[in-house]
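Here you go, one structure.
Omission of a single protein chain aside, the complex is shown with its protein chains in their original locations.
Note that the chains are named A and B in the order they appear, and that numbering of residues resets to 1 at the start of each chain.
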Amino acid sequence: MRIGAVTFPGTLDDSDTIRAIKASGAEAVALWHGDADLKGVDAVILPGGFSYGDYLRAGAIARFAPVMGEIITAARGGLPVLGICNGFQVLCEAGLLPGALLRNAGLHFVCRDQWLKVENNATAWSSRYEAGAEIIIPIKNMDGRFAAPKSVVDELEGEGRVVFRYAGLNPNGSTDDIAGISDPTGRIVGLMPHPEHAIDALTGPSDDGLGMFLSVLDSVVAA
Amino acid sequence: MARVVVDVMPKPEILDPQGQAVARALPRLGFDGVSDVRQGKHFELEVDDSVDDETLARIAEGFLSNPVVEDFVVRRVQA
């Protein structure tokens, strides 16, 4: 099982994502933004950070990287893709997920341990959780407020595509407390909080995040 | 009522990392011939007629812009 983690200029959590992939038992493959080559991976993760400094808009420049062309094609063909934080922003900019991530309502960067409710455990990245489970993983971002036209939000809610929802205090004013969503197939998921920082209670608030990296292994085996 | 536009730009000698990032991305996207980009802020204010130019300048200088690193231009676009 080979899972890729993409590094754009300004990506920060790539080494943490690679650590989490290894902790799940899979082989981690580093993918470079400038190479239009997915190296035959079975799934791809776009890690967090500030690609191109978040200048212009978060994810707006990274979305045009050569590697993204390959990812967009492969994702449309069913390759599981997870976007974490800045990776979620890139997926939205690339049109693989709907909506956009706007400046936090408090206008500050927010770093805290965040409770999430698993709303949908039928996606490629959430199957290891019980439906309705509450998990705690860190959130850390400046632009994390999910926003979309009402019709899109209604569609997401109606089709059960809200995968993770903030439990307790909403950290950024996100619509409907949305923390993470999926595409209609459930193979592409984006979320603002950072599962890769919750794989060991020594360095994170819990190991609750590991479930996402384990889930995709099941989905690849099943497929 | 009048509409007042305030444009705030980084001073010419001040580094503008945002503009530079956009400028560097353009050739990669196939757009040639753009030698420089600077990114600023654009404000639109709906203003009572009683607000004079001096007050607008104070708003622009003391609040909308940071005079240490930014310049501003105030324009009335509608009478």
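We adopt the following convention: contacts are C-beta pairs under 8 Å (C-beta built on N, C-alpha and C of every residue); 3 or more make two chains touch, one makes a residue touch a chain.
FYI, contacts and distances are computed from a predicted model.
Not every chain of the complex appears here, and the one that does not is recorded in UniProt as "Phosphoribosylformylglycinamidine synthase subunit PurL", selected from "Phosphoribosylformylglycinamidine synthase subunit PurL", "Glycosyl transferase", "ATP-binding cassette domain-containing protein" or "Branched-chain amino acid ABC transporter, permease protein". Per the touch definition above, the residue from A:Asp13, A:Glu70, A:Glu93 or A:Glu119 contacting the chain not shown is A:Asp13. Only one of the listed residues, A:Gly4, A:Pro138 or A:Gly180, touches the absent chain: A:Pro138.
Within the set A:Gly49, A:Gly83 or A:Gly144, the residue that contacts the chain not displayed is A:Gly49. Residue A:Thr203 is the one among A:Thr73, A:Thr185 or A:Thr203 that touches the chain missing from this view.
Across the entire complex, the residue among A:Ala30, A:Cys111 or A:Ala131 in touch with the chain not shown is A:Cys111. Where chain A meets the omitted chain, the residues involved are 9-10, 12-13, 15-16, 19, 34, 49-50, 52-55, 108-112, 138, 140, 142, 194, 196-197, 202-204. In the full complex, chain B contacts the hidden chain through residues 10-17, 20-21, 24, 66, 68-69.
Throughout what follows, only the chains that are shown with their structure count from here on.
For the pair chain A and chain B, the distance between mean C-alpha positions equals 34 Å. Interface residues of chain A, counted against chain B in their complex, comprise 52-53, 55-56, 61, 64. Contact residues of chain B toward chain A in the complex are 17-18, 21-22, 25, 28-29, 39.
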